[in-house]
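Left out: one protein chain. Kept in place: all the others.
Right, chain A next:
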Amino acid sequence: MNAPIIDPLQGDFPEVIEEYLEHGVMKCIAFNRRGTLLAAGCSDGNCVIWDFETRGIAKELRDKECNAAITSVCWSKYGHRILVSAADKSLTLWDVVSGERITRTILQQTPLQARLHPGSSTPSLCLACPLSSAPMIVDLTTGSTTVLPVSVPDAGNGLVPASRNKFSDGTPPFTPTAACFNKYGDLVYVGNSKGEILIIDYKTIQVHAMVPVTGGAVIKNIVFSRNGQYLLTNSNDRTLRIYENLLPLKDGRRALDDLEATHKELNGVEKLKAVGSKCLTLFRDFQDSVTKVHWKAPCFSGDGEWVVGGCASKGEHKIYIWDRAGHLVKILEGPKEALIDLAWHPVHPIVVSVSLTGLVYIWAKDYTENWSAFAPDFKELEENEEYVEREDEFDLVPETEKVKESDVNEDDEVDIVTLEKDSAFSDSDMSQDELCFLPAIPSPDVPEQQDKGVESSSKLVDSNHSGSPLSEEAGPNGRATNHASSPLEDDAGGSRMKRKRKPSEKILELQAEKVKKPLKPSGRLSKVKNKSVADLDNAEDNSNLYI
């Protein structure tokens, strides 16, 4: 319903760092379906859920038993559950609203990536890709695992016997394999070390199709676009490839069966390849032919129009953005810290990247003031135009100033109650209760601060400084949830500063340096606090300009 006046956000990409989020050392991130919440896994085993609209912490999922770094985070389709995989070989399923742990499963190996089944709102199945063995389907309620085949046997009709925790086809250990569900979760797409994409039905553990990737290099990542129509692979030959998904979205499994039936005369690998060629076609490939960088965490934009890939070189924080036609449209350069994870917001042109230091950077469009929004008769000109006056412009009583009759037919029916469907979420099933936001429980003011600071907010900073011992108790985290005082005020100052001015390279470097300083709690807090008092004053000055 706001589509008519908000600029079409699709087709735009971010340009500058708008803000950064700080809370411990974050390692991996995931947006919920609507992009209103951002889950981040930390190196101390906790998972933090940020309210992306207010850029504040909405919830923390703490597990006393898990102290190892989180390797991946995944939301369930409607945002009620989060699956967290950690370096201590565990998979933990959390209920988001209550913050309670539902189940915890220990695997044989540390899962590098774990994805919940996308088909239901309370999934019990997930796909786990361990560090050095074949991907497996884990049933979270029973803890049983089913290993998926990663290679096509030369003989037989593709049926691989199910075996527990063993490489069913004798692939050597330490071969990374990547896997993902398709949009509705009826098929699993696996990218193996021979450079082949296998389409597997995980219920029967049967490989139904195979698509060889040109070059045959090890596939490191495989991911679908949000609408399920495009598949992106990242291979060891430093190339990103986009495949178009030719199978229908909802009934992929049945379509595969139909395809197999048409190729009844073929057998084995030949059949798989033939079926595969009808499932995926190579659409485009991207590489940086100049620097030949390896890519990290590639993904699509929310609408599938843009592809973003992070540069995997150490000491550099570069994000490349291509449009789907293959043109490189932008290279985003951040502070000199390696990039470890990347995500594109499902709806807005915002990219979020995680750096090695554990900070989450939010990249957004550089905003230029739209003056015609402030006064509708302003027209922004690209260049000087010759002004041609109206015939009656200098008349004493110009025609147009005479009584203007309202050309509105006031008797037309007006509908104030019916809602419009939101087109950005095509399969929004209204019957499902989607979790878009977590209830915000305001943290109470500390009583002695209430009678101070009634006027400007710079005074509030002073009174908060007197309360600073409280914030230091909050622990090593820069943003404490229960103490509303200085740490949050700092970030307000810091983030407001960023919103008002585009940070130059220099400022970003300085910030990066500040963050790299030893992570002793009190030291860091006081440093950030001192910076922010000046910033807050600046911000106040800036806001006064508007009045």
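By definition in this document, contacts are C-beta pairs under 8 Å (C-beta built on N, C-alpha and C of every residue); 3 or more make two chains touch, one makes a residue touch a chain; residues count from 1.
The criterion applied here is as follows: contacts and distances are computed from a predicted model.
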Chain excluded from display, named as in UniProt, from "WDR5-like beta-propeller domain-containing protein", "Vacuolar protein sorting-associated protein 35", "Serine/threonine-protein phosphatase" or "Exosome complex component MTR3": "WDR5-like beta-propeller domain-containing protein"
Contact footprint on chain A, counting only the chain that is left out: 1-2, 4-6, 36, 51, 53-58, 348, 364, 367, 369-370, 373-377, 404, 408, 410-420, 422, 436-445, 450, 453-457, 460, 481, 484, 488-489, 492, 499, 543, 546-547
